[in-house]
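Just one protein chain is left out here, and the rest sit where they should.
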Amino acid sequence: MVTGKVTNTRLSDDEFFRIRDEEVLPQWETGKAIRDLDECIAAARELSEGKNHALRFLEAKREGRHILIPQFGRALTEYMIEGIGFVESETAIVPDGAWNLYSDSYTRKQEFAKAAAGIERSRKEGMSMLNGWPIVNFGVEEARRITRASRLPLHFVTCDEDARLASEIALAAGWTANSVTSLQECISHSKTITLEEEIRLMQYDARLAAIYAEKGVPQCPWNTSHLTGYDIAGYHCFVHVTEAVLAAEQGVKCQFLSHGINMNLLQDIAMIRVSEKLCYEYCQRLGYEGVEFIAGVFPFLGAWPPRDDEANAMIAWNAVIPVLGGFPGMILKCQDEAFATPTKEGMARSVRLAKHMLTLMGTQRLPDGEALRTEEAMIELEVRAMLDRCLEIGDGDMAVGLCRGVAAGWVDTMVTPWKHNPGKVLLVRDAENALRYLESGAVPLPAEVREYHRAKIAEREARERRKAGLDMVVQDIQAFSTLP
Amino acid sequence: MVTGKVTNTRLSDDEFFRIRDEEVLPQWETGKAIRDLDECIAAARELSEGKNHALRFLEAKREGRHILIPQFGRALTEYMIEGIGFVESETAIVPDGAWNLYSDSYTRKQEFAKAAAGIERSRKEGMSMLNGWPIVNFGVEEARRITRASRLPLHFVTCDEDARLASEIALAAGWTANSVTSLQECISHSKTITLEEEIRLMQYDARLAAIYAEKGVPQCPWNTSHLTGYDIAGYHCFVHVTEAVLAAEQGVKCQFLSHGINMNLLQDIAMIRVSEKLCYEYCQRLGYEGVEFIAGVFPFLGAWPPRDDEANAMIAWNAVIPVLGGFPGMILKCQDEAFATPTKEGMARSVRLAKHMLTLMGTQRLPDGEALRTEEAMIELEVRAMLDRCLEIGDGDMAVGLCRGVAAGWVDTMVTPWKHNPGKVLLVRDAENALRYLESGAVPLPAEVREYHRAKIAEREARERRKAGLDMVVQDIQAFSTLP
Amino acid sequence: MPSGNIVIGTIGSDAHMIGAWVLQKALVGAGFNVTFLGAVVPQEEFVHAAIETDADAILVSSMYGMGILDCEGLREKCIEAGLKDILLYAGGNVAAPLELDRNWPEIEKRFKAMGFDRVYRNTVTPAEVVAALKSDLRLEG
Partner (left out) sequence: MPSGNIVIGTIGSDAHMIGAWVLQKALVGAGFNVTFLGAVVPQEEFVHAAIETDADAILVSSMYGMGILDCEGLREKCIEAGLKDILLYAGGNVAAPLELDRNWPEIEKRFKAMGFDRVYRNTVTPAEVVAALKSDLRLEG
């Protein structure tokens, strides 16, 4: 049921500060230390000097360079500082790098008491018992220690549902990218929250980033489509464009588009090009002028192989795609992916591997051609159909349309914990490893697109002499993690 | 000085057996054991059953699959058997694999007494003091032990100048690929030998392979352009086509084209396509019907980085090129490359990495397009100019023309130990890492091609704001081995 | 007599549900009756579902690294609810730091101490899980 109460409207200062004081800062005691927003912004300006995410990425985009983005998150601040220092000194990541820093999953779900217990437990055990850094429990001063320990721009990875207090702390510490997500979070990490509520929460994050930027600390929040790791290209694009529009309404002028990829060179490049193009187009069309988008590639978010050698292949192929696509952002996973959260050693190795891919590949790009144009055209048709339907049934309001689309069952993807997802979609890979709709449920695919997917699946069926079905879907989920 | 005595003419049986008895078998005592060629062929037929290089590769080509080709060579037979067994059992290389087995450099230069000392020394030191397996010293029975130890087709890597006795032993042991090279060997490994003499020696190897094939043991000798590791695409193609024609004249019906690559996706793929196409075309034109060519990629033969992570990037990128190009053969180097001859552990790791690239990439191919066609067109113009000039000044005889071309100074490449190479060519990389002529000496480049290279270099000069010159050439030689 | 009823889900704040989903398909394929709870499942919900369905076993998936923290106390809750002998399996990526994941005997020790019957790494195949269940429940293969 869509209440229609959440619309795509900018939060007024009054509303913003009311929410801030009533809902956000009281969530945990560390909210107190950031009560004075102007003071926070002033501190952030100084702390982020020379390592601003927006400025660094816009420059990289202008100059055709790539920014490597390792990830890190451990229970204790000491571990964070040690890990960041290790990677920055053991590799050539400075200056063309940035950090993707994540909190633990208790923090992501506002279970700060559990996170506190996890901190204690980690101290006792002498190792990280949390899967990330509990930013809210530690608060702004500890976050600033991390800022000072790094020579690179820092991005705070979003929380599962409500990232507001965590965002406040991160930005006040001089980290210059939070997240502007909505459907992304529902699909990836949530079970019961409504999309309307998620959008309401996200609007706060977006407005927060915009306020920092308006007051002189440029921000580049991440607009991501990491999702379940098993989603079709069109759905990725659709998520990006809807989130782009919602964030733009809140005044966000620069967004990093972190695309989950499916590991098909052509389809991924086509997807990202369409996504970036439509982000610009729909923002413009809906009256948001001057919004900049920076395209990035997030390494495959499906299952990884449990051995170094195969993981190295994944890391390399994940680097080939952004280089050949000409996309500035290259997020990195490492050899530890199948086992546990990344170690500092693993991240350093991955940075070196990726950096050498840059050396080898230089400015080589995938040349334009028929095949790429077809793939782009198909994705574009699909995404436009969805976006236009959204605007139509939302009476021009993307937020309302999006919520209604999910409720009506035609905004849909595969295997998510989110109970509001219709779940009628099934995807398989085609003969070239591109993802295709086996079942498209109620997704409003233009006939041409539906036909294209069907034909592509038929090619694989012919090649493998077997029918595509649920078995193939399940196999494909493990296609890149199964060792021979 | 070209004597004109060596022409592109098939060795008669009389000549072949005269050379065999007078020049080849007496080179070392192990020649005795293979005196009876028919007996050798009969044994080879049995030993190579189910692991024939030609058959395996032709099938792979037909079915669009890739064959992984690790390399190995140690001083003692035990080490060989152990290493081969290790890789075959620790990886999924069987059945889509083949072995590239090499002898030590003393053997390659007929210094069998030194090789014998090296064997002794290796036994004494308990490790391999030779850089390969001294096939001639060990002889046919030991070589057969190796054949039996492997489930894959075996290729014997050529000797530096005179590979004839080594070839005889390898083929008699059921290895099903020797080498048909000529200019390749001069440029790579030789200092003083004349090209005429090298061609004369090679004709024997080619004829030997053809005899085995004619008597029912299909052979797929390697026609390689590994060269110095720093040669222009056109020169690679030119070498392949000349060697293709020379081998075809001797009756070789199936050739594996092992292309040294320069690590530029587009240029390498263009190079290999042109090479394969012109091998077919010139063989046909010169009257050799039904010769099959199988395209392969030899990993970058220039300097490798001295660290695992960067070497992994090299291995991965070297795998991307044959997959996107659709070339069946994928030769492998490993993480040990910068340091020492490959260990069995290194080769296994490299096989796993490459195999997973195949899993990830499946049948993805570089789509056709303008840029690729331009690159192909430029290479083709260059190579045709050289080939046609060869035939012209050789009065239709490729061997004579080739020798005269070198003597006249217009068949030329960079940094080789071979004193007959004119040495007027200098190469640098362009803004996309493709190799270009900075100086083309007397190479008969069509004006269009010369202009193209010049324009491409100018792009890099503009981008880096410095002039291309000898410094850049030297830097480029170390471009991929220098750690940041 | 075992019922062949199995409860499966991902515990705690953990949103990963693909592994449990795949496992569920395999178990259904092998003839079990499966109650699939999805992700982000509190301990109470596991126990409740087990009672409701008269389950032989609870399969707890934990992927996000905090499995040890999330699983503590589950056996006690089962006992309180009268499910003293119910089989408890855990599986996935149960340890956040690699040093602990590499030290599998230690993980096994801890899960055994918590009252789990078996614990698996994420490299386990569904077939192995089916075989273990059949053997523990004395169902024929």
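Which chain is which? They are A, B and C, in the order written, and residues in each are numbered from 1.
By our rule, contacts are C-beta pairs under 8 Å (C-beta built on N, C-alpha and C of every residue); 3 or more make two chains touch, one makes a residue touch a chain.
Being a predicted model, the structure only gives us computed values, none of them experimental.
Every shown chain touched by the omitted chain in the complete complex is listed here: B.
Across B:Arg108, B:Arg144, B:Arg207 or B:Arg389, the single residue that touches the chain missing here is B:Arg108. Residue-wise, the contact with the chain that is not shown comes from B:Asp160, picked out of B:Asp160, B:Glu276 or B:Asp397.
The residue from B:Thr228, B:Thr242, B:Ser258 or B:Ser275 that touches the chain not shown here is B:Thr228. In the full complex, the hidden chain is touched by chain B at residues 74-75, 104-106, 108-109, 111, 114, 117-118, 121, 127-131, 160, 188-191, 228-230, 303, 306, 336, 338-341, 343, 346, 415-417, 419, 470, 474, 477-478.
The rule is short, and it goes like this: only the chains that are shown with their structure count from here on.
Judged by the touch criterion defined above, the protein chains link up one after another in an open path, with no loop closing it.
If you tally contacting C-beta pairs for each pair of chains, A-B comes out on top. If you average the Cα atoms of chain A and of chain B, the two centres end up 45 Å apart. One finds 30 Å separating the Cα centroids of chain A and chain C. Averaged C-alpha coordinates put the centre of chain B at 55 Å from the centre of chain C. In chain A, no residue touches two or more other chains. Shared interface positions of chain C, i.e. residues touching 2 or more other chains, are not present.
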